[in-house]
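Removed: one protein chain of the complex. Kept in place: all other protein chains.
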Amino acid sequence: MADWANLQLIDHHCHGLVQRDLDQGEFETLLTEASTVAVSAFDSRIGLAIRRWCAPILDLPEHAPADEYIARRRELGFSEVDDRFMGSAGLSGLCVDTGYVPEPISTPADLASLAGGAAWEIVRLEQVAEELYGQVDAIGFAQAFQSALEQRTASAVGVKSIAAYRVGLDLDPARPGADTVADAVWRWFSGEKRLADPVLQRFLIWCAVDRGLPIQFHVGLGDSDVDMKSGNPLLLMPLLRAIEPTGVPVMLLHNYPFHREAGYLAQVFGNVHVDVGLATHNLGDRSSVLIEETLELAPFGKFLFSSDAFGLSELYYLSSRLFRRGMAAVLGTGVSVGSWSASDADRLALLVASGNASRVYGLG
Amino acid sequence: MADWANLQLIDHHCHGLVQRDLDQGEFETLLTEASTVAVSAFDSRIGLAIRRWCAPILDLPEHAPADEYIARRRELGFSEVDDRFMGSAGLSGLCVDTGYVPEPISTPADLASLAGGAAWEIVRLEQVAEELYGQVDAIGFAQAFQSALEQRTASAVGVKSIAAYRVGLDLDPARPGADTVADAVWRWFSGEKRLADPVLQRFLIWCAVDRGLPIQFHVGLGDSDVDMKSGNPLLLMPLLRAIEPTGVPVMLLHNYPFHREAGYLAQVFGNVHVDVGLATHNLGDRSSVLIEETLELAPFGKFLFSSDAFGLSELYYLSSRLFRRGMAAVLGTGVSVGSWSASDADRLALLVASGNASRVYGLG
Partner (left out) sequence: MADWANLQLIDHHCHGLVQRDLDQGEFETLLTEASTVAVSAFDSRIGLAIRRWCAPILDLPEHAPADEYIARRRELGFSEVDDRFMGSAGLSGLCVDTGYVPEPISTPADLASLAGGAAWEIVRLEQVAEELYGQVDAIGFAQAFQSALEQRTASAVGVKSIAAYRVGLDLDPARPGADTVADAVWRWFSGEKRLADPVLQRFLIWCAVDRGLPIQFHVGLGDSDVDMKSGNPLLLMPLLRAIEPTGVPVMLLHNYPFHREAGYLAQVFGNVHVDVGLATHNLGDRSSVLIEETLELAPFGKFLFSSDAFGLSELYYLSSRLFRRGMAAVLGTGVSVGSWSASDADRLALLVASGNASRVYGLG
């Protein structure tokens, strides 16, 4: 069987790293989706996984206490820490979402250099739109957005929609007409810059369909600002039916706890793909089960790896390590109980690790 | 402990087989609920299960490649293939839904003969109604439907509602009045033949309740035409509360990924029964977990076997093989860890395999 432990992964959805040293509170805030640190995140599966898997990379014993971990992290400095984790993550490529920058973070080029792999850009639709806020008149927005999207994605490999955070996924599938869009822009420009309008979210998505690049959707797991019940991927079915004939790939991100629902969509829609990013490291050593459940219906040819890492290089390392471990558990168990052959397992592992991402995003 | 591998099953929901040889694309289209063959269905759990469990029945080694499997299938011819799979499925009885016939398929009698068991008919409510489309006037529809249903079910053992496909399961529980029905029929007859009206779906269901036969409901898993979020069985609760006092059995079919919700309904409503048909073969070797999760709350006396096989005789064989394997895993593990005795396990296995179906449908 393949050397699972050294399988190179393409991370098809991730973010930059913060450029500073962190105290324990700051570290814990970046570790999970919690709004406040009420109880220690180290007493969650993710924190226990940090102590197990990440401590040795910083020369600490497995299960080193949280305060020793943080102290050692500060002692080494974030730059050395990032070097170690990114260098150990085993990533041959990264598709970096550049649309969320609450503070200075590393660029796709920085990440590529740290990881020793290639990096490509994923452009966030809402960010492109919000840069036009108040810069054009309502009637001119549609064309201005299309031009801006064309320009911003000239060398990008995909786009991302955070409709789930703004208006939920229960989107009318119809492409909105010009007058409807102009009216919605007029209302938006009369309010705050943050775009959260169902007509405009649909407009952005249809412009992305025209552009022809894979479209990533935030689904499921997020912080307490997300309306989780409106992040159920089944709500996307009307829109997926409308997009399917165009052949434009749709990438459902995260998905937990709706990962079985997402797996179903990956089976029935020819253009739908799924991952379990963000959830993989949040579930720690339990992530094998998450992968197993998603692959109940999702074809191996539609399942991808992503970390959705943001801020902490530990999240890149932890996700890739846990993902390899989970895939090895799923595929290895299958071989040992006779569900498939070892050569099938090797072939399917390569699809999931990098083959699907290369094919869907057209990576070098 | 019982000889699980030879436990005879009653398949309480299934369909006929296509009467032709198939190329790989046609085979894959019938294998899953996918709308298009974007990636090979053989790289899904169901396809891997076909290669594991079905290949040897066609004299191929386990895990034979997909193209060899299809070639061998064509070489033998569909008639011989169907003979082998149906003869190996270990079915003592089949309740055949005759309401979905997109092309010529085998009859209940054909299936009985192939399987070496008995066959009974399940009549699809929507099909009976649609045969009256334009044949009566709106005011006469109600009585005409009741007569037709009486006649069509004279020797049937149950009926089926596909309300989930047409209007979703969030049905008003009230029996609609005569004027309301006539109005709805008038509107229906002014449009297309395909019945998709919430008033009329309710009318059909209440006529079925009057008829007194078990009523099967499509729930959860289906193709991309189904609105999966409206196929959540919890939406049926108001109607289940209304039907429960009549004592008419309600059979929730498929249920995935809402099988735990369905198990709950089977616990709390005296007349509700559940299965995991269709999902059993779609999940391949993972189906044991599906069975285990459904049986968290569902009483063993309310859980049945069905394949929901359509078109391919492999689906009969695969479902029954995987169902036996899953029940053996659940019940056998229980015995080995001391959760119940071996004689309990044997008794519960017989209930699930055939006893519940015999009792609920009143089979010979």
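Of note:
By letter and in written order, the chains are A and B; residue numbering begins at 1 in each of them.
We adopt the following convention: contacts are C-beta pairs under 8 Å (C-beta built on N, C-alpha and C of every residue); 3 or more make two chains touch, one makes a residue touch a chain.
For clarity, every value in this text was computed on a predicted model and none was experimentally measured.
Checked against the full complex, the candidates A:S92, A:N282 or A:S319 give a single residue touching the omitted chain, namely A:N282. Contact with the chain not shown here comes from a single listed residue; of B:P65, B:G87 or B:P299, that residue is B:P299. Checked against the full complex, the one of A:S40, A:Q143, A:T246 or A:S343 touching the unshown chain is A:S40.
Where subunit B meets the chain that is not shown, the touching residues are 232, 234-235, 237, 240-241, 244, 260-261, 264, 267-271, 292, 295-302, 334, 337-341, 344, 348, 351. Residues touching the missing chain, restricted to subunit A, are 32-41, 43-45, 48-49, 51-52, 62-63, 221, 223-224, 227-229, 256-257, 282-286, 290 (touch as defined at the top).
We adopt the following convention: only the chains that are shown with their structure count from here on.
Distance from the subunit A centre to the subunit B centre is 37 Å, each centre being the mean of its Cα atoms.
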